[in-house]
Every structure is written in C-alpha cells, then in structure tokens.
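Heads up, one of the protein chains got dropped from this complex, but the rest are sitting where they should.
Up next is chain A:
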Amino acid sequence: MKNKKIKEYLLRIPIYAFTLLFVVLPLVYMVVISFLTKASTWGFDLTPTLDNYKKVFEPFYLNIFLQSLKLALASTLLVILIGYPFGYFMGRLDMKWKRRMMMLLMIPFWTSGLIRLNGWIIIFRSNGVLDKVLMFLGITKSPLKLLYTYPAVLVGMVYFLLPFMILSVYSSVEKMDWSLIEASRDLGASKMEAFLTVTLRLTMPGLLSGVVLTFVPSMGLFYISDILGGNKIVLIGSVIVEQLTKLRNIPFAAALSVILMLLTTLFLRIYKRISGTGELEGLF
C-alpha cells in the first residue's frame, strides 16, 4: 500500500519537474525582469524600478492595448458568426462527408502559417487576385488597395483562427443527443425555439472553448498584422517583439507581457464563471 503511494509520487515527478522548468521558472524570470532597469548597452541592470509599468500605462501603449483588444474582439465575433454555423452543419453531415470536411480543414495545417499568410498578400495587394476578380466582374473600377488595411488584418485573423472554432463547435455538435430536439418539438417548440433552448445551450461549451481558442491567441498574434497590416496597425504583440528584438528593452517587453498575460487571465476567469455550473441557465 505504502509502496504504491511512493510509486505514484515518483511517477508524478517528471510532470512537476517539466512544469517547474519550462513554465514556472520562465514566468518568474519574466516577472522579475519586468521590475528591473534596462542597461545602457544590452540586457538589464539589477536596479529595481516601477518605471516599466508606469510606461505601460502611458496613453500611447494603452491605446495599443485597446486596439489589440478591439481587433481580438472583432475577429472573435466574426469567427463565432462564421465558425458556429460551419461547425454545426459539419456535425450534422453523414460520416463520409464529415471525414471529407475534416480532411479539407486539416490540409492548410500542412504548410506553415506564415507561408499561407503570404498567400493573402497575393490576393490582397493592389492589382492582386481579388482586385482583378472584382474589376473583371465589374464590381469595382479601380484597385481597392486592400493590403495593409484594417480589413486585411481582420480577414487574416479570421482565416487563421476559424479552424479552431469550427473544430470546437463540431465536436460539441457531434455529441448532441438529437432525440432531445425531437422531445423539444414534441413539447411545442418550433425549430427556432428548439435550437435556442436546447441545441445552442448544449453546444455552448464548444462555442465557449472555441472563443477561448480564438480570443486568447488573437490578443498576442503579431505577425498577421505585421504581414497584412504593414506598420499601420500596431498590436501589442508587435510592440513586445519590437521592444525585445530591435530596441533591446527587455524589462519593458517583460512588463508588457505581464500585463497582457493578466488581461488574458482575467478573460479566462470570466470564461470560467460563464461556462461553470449552470451559470448559463439565464439564457433560457
């Protein structure tokens, strides 16, 4: 009995060690650095300071946080509007078509996301694929110059994040017990009422986890706005990278990251509150 307990404990050690080494230590390292001073040449001095955090709350950076938040919310909303119906109908296909759709969803992941984003440049650039098609169809007369605009970045974000929402919704729709819909219709619900009171409610966990999978990364994604937004749309992710690699202000980059992490954590807490025990009852 006692032997078994020791064995169990020993088995857990690698997980603890891994977490400590690759999650806890880097986090502590980052938090500590965020309270230190930038060295005049490279790295940081061990002089403690709150200046990095004061700088985060300067209007310039707050604005960037706000812009990132807006873009994250906008892309998440679009991803919900496109991804939920997509995942829903995919979940209702027969087995053969489910497999085919799954395959189609997976194919893009075979190439690097950066390469795929460069594909969007070809589509969006002035006189690019999109412009040519639109002008050929007579919808527009001159090139739209969509590249390096906010809509281009938004499309890139949605394109990038959509599969996560689709798969998340799909898996919850697949688990649905459709006899519940029959019961609901039988008890007097129209198709729409049955969807709202039963289907939507029971697939809500999938939708919410899709939101987490979309919103959390979209706060930090920087290369989409770099590639498709030029330097016009500055997101917090880009600022952190810039501070880290170009301006070599590691303590400030660390402070920005800490605040970003706190924001994300706050969001996850809200998510937990909503998706937790029956808190969504009010929706019905």
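By our rule, a residue touches a chain if its C-beta (ideal position, glycine included) is under 8 Å from a C-beta of that chain, and two chains touch if they have at least 3 such contacts; residues count from 1.
As a convention for this text, contacts and distances are computed from a predicted model.
Asker: Leaving aside the chains on screen, match the unshown one to its UniProt name from "Imidazole glycerol phosphate synthase subunit HisF", "ABC transporter ATP-binding protein", "ATPase component (GlnQ)" or "Outer membrane lipid asymmetry maintenance protein MlaD".
Answerer: "ABC transporter ATP-binding protein"
Asker: With the missing chain put back, one of A:L77, A:L105, A:I121 or A:L202 would touch it. Which one?
Answerer: A:L202
Asker: Which residue, A:A183, A:L247 or A:L266, contacts the hidden chain when the whole complex is considered?
Answerer: In the complete complex, the chain left out is touched by residue A:A183.
Asker: Over the whole complex, note the residues of chain A touching the chain we left out.
Answerer: 177, 179-180, 182-190, 193, 197-198, 201-202, 278, 280-281, 284
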